[in-house]
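Data block below; observations after.
All protein chains but one are shown at their positions in the complex.
Right after this comes chain A.
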Amino acid sequence: MIARLFNFRGGVKPDAHKNESANASIQAAPMPAHLIVPLRQSTRATARCIVSPGQHVLKGERIGEAEGTLGTAVHAPTSGTVVEFGLYPLAHPSGLNTRCVVIEPDGEDRWADHQPFDYHGATREQTLAQLRDCGIVGLGGATFPSHVKLGRGSGIDTLILNGAECEPWITCDDRLMRERAADILAGATILRELIGARRLVIGIEDNKPEAIAAMQAAAGSVEGDVAVIAIPSLYPAGGEKQLIRVLTGVEIPYGKLGAEFGVQCFNVGTAHAVYRALAHGEPLVSRVLTLTGNVARPGNYEVLIGTPISHLLTLCEPKPDTDRTLMGGPMMGFALPRLDVPVVKGTNCIISASPALFPPPPPEQPCIRCGECARACPAELQPFELYWFSRAHNFGKAQEYNLFDCIECGCCSYVCPSHIPLVDYYRFAKSEIWAREREKSAADQARDRFEFRNFRQEREKEEKAAKLAAKAAETRAKLADKDATAPAPAAAAASSGEEDPKKALIAAALARAKAQKEAVQARNTEALSPDTEKEIAEIDARRIKAALVDPAAPAGEPPSERSPESTS
């Protein structure tokens, strides 16, 4: 296949800093004293805990059951004892707590039973369920459940494997590709089959020649249309939409999935995990991550999910002037508010930061509308316009200028000569808009509730009135009965109806309806004096006697007997 590369506009070229850790092969990180396994390992979904303190678990044993469409199962990363089930801080800028299972390893690291999954013999649903139950989520950082992303298994032409790894410092995917290329490709062919794609395209930034070579060698033995393509090193080439654009020319708009455009993209680490889950039946209990930055021994480690970051830091030995620890890359990562938080499935890199390595940004200056940010923006936005609008709290305008297309890649902040923390303004604007939406929907609900209450009260009033009217009609009918010497035809009809309960019911319903209609329409009968009412009742009774009118007919209605007269 001849690769034609498209380019995305914008992007920046920060110092890659890959050399620090790129040559350190993947090592297993030593077992920590405790593993804190969050039950929330996939996008917006928390698994339901199915173990209790004191219970012994084996490596790969399920400890959390998938719940909801976006849920995936969570497993014990090693064999040991569940010591606690409770709230622990999560690796998140907010430092929020989440439900975690704490496991004390027994040191044996003994696997629970697991067998290869025969996905050729299984239905598609069974295979997807297997992936969900093995806890497979996207390892590129977003932790989107893979079984959901695999979609319907049709309508997709191209599977893209993301090996771009464009954030500075991070090398875990690079090492994975160099060392486990065959497994990644085996996983990729499974994915290709599962999404029903014809083509497999693997995109790798050209600053990773060894990974490209390894993947190319492994791709040689894979059947079908497979291409390993070197793409220019330009941040954020590894952004899913940017990578799809570079490799296929297709632009996926905000809020849309690649599947709608015939492409789907998976991270190389995810492909590797899919292979382990199906070919070996192994749940996702560990991942490869990079430890780097201001450290004595940068490296890449296979780390059990739930390993505390503080434990990992002892491996790379941060230098004394380290002042912060970042999770993720320097462009999109965040500073950890505390170090006792555990590694999760989306953790790809831990960077020790020092003021020398990541100096605090120079003081903010006014925007000079130089347009540098617009030239750097891969979403092709006008970041300075978004900044003015966000700053002025003009969120409507910000949305008009496509605020939500911003992928928060940080390119604009990176280039701004005025050192304006542009992305922070967008984060602020987005969260304000979300908060207002929530408020609005809460207000909408309150209004709905209020309107429904009014409606209900109105309805109750009407029902009451109807009941009263029906009662009045009944009284009138009784009076009519009393006065009548012969049985009214209606009564006759009713008596004949008794033979047919259905008919009777219908008749009763009709009568009720008429009574209601009367209550609504015959307003002029309401305020009558008892004498007048009696008079009317008498007239009615006479009419009934003459078999001229239905007793239940509203009093005010023109008697039907007139019609023949008028037409004659």
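Everything below uses one rule, namely that a contact is a pair of C-beta atoms (placed from the backbone, for glycine too) under 8 Å apart; a residue touches a chain by one contact, two chains touch by 3 or more; residues count from 1.
Basically, contacts and distances are computed from a predicted model.
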| item | value |
| --- | --- |
| Hidden chain of the complex, named as in its UniProt record, picked from "ABC transporter permease", "Ion-translocating oxidoreductase complex subunit D", "Hydrogenase expression/formation protein HypE" or "Acyl-coenzyme A thioesterase PaaI-like protein" | "Ion-translocating oxidoreductase complex subunit D" |
| Listed residues A:26, A:423, A:473 or A:511, member touching the removed chain | A:423 |
| Given A:117, A:275, A:389 or A:414, the one touching the chain that is not displayed | A:414 |
| Listed residues A:54, A:121, A:320 or A:363, member touching the removed chain | A:363 |
| Touching the absent chain when the full complex is considered, from A:105, A:283 or A:330 | A:330 |
| For chain A, residues in touch with the removed chain | 8-9, 12, 14-15, 93, 168, 241, 245, 248-254, 256, 261, 326, 328, 330-335, 353, 358, 360-363, 365-372, 374-375, 378-382, 384-385, 401-402, 405, 410, 413-419, 421, 423-424, 427 |
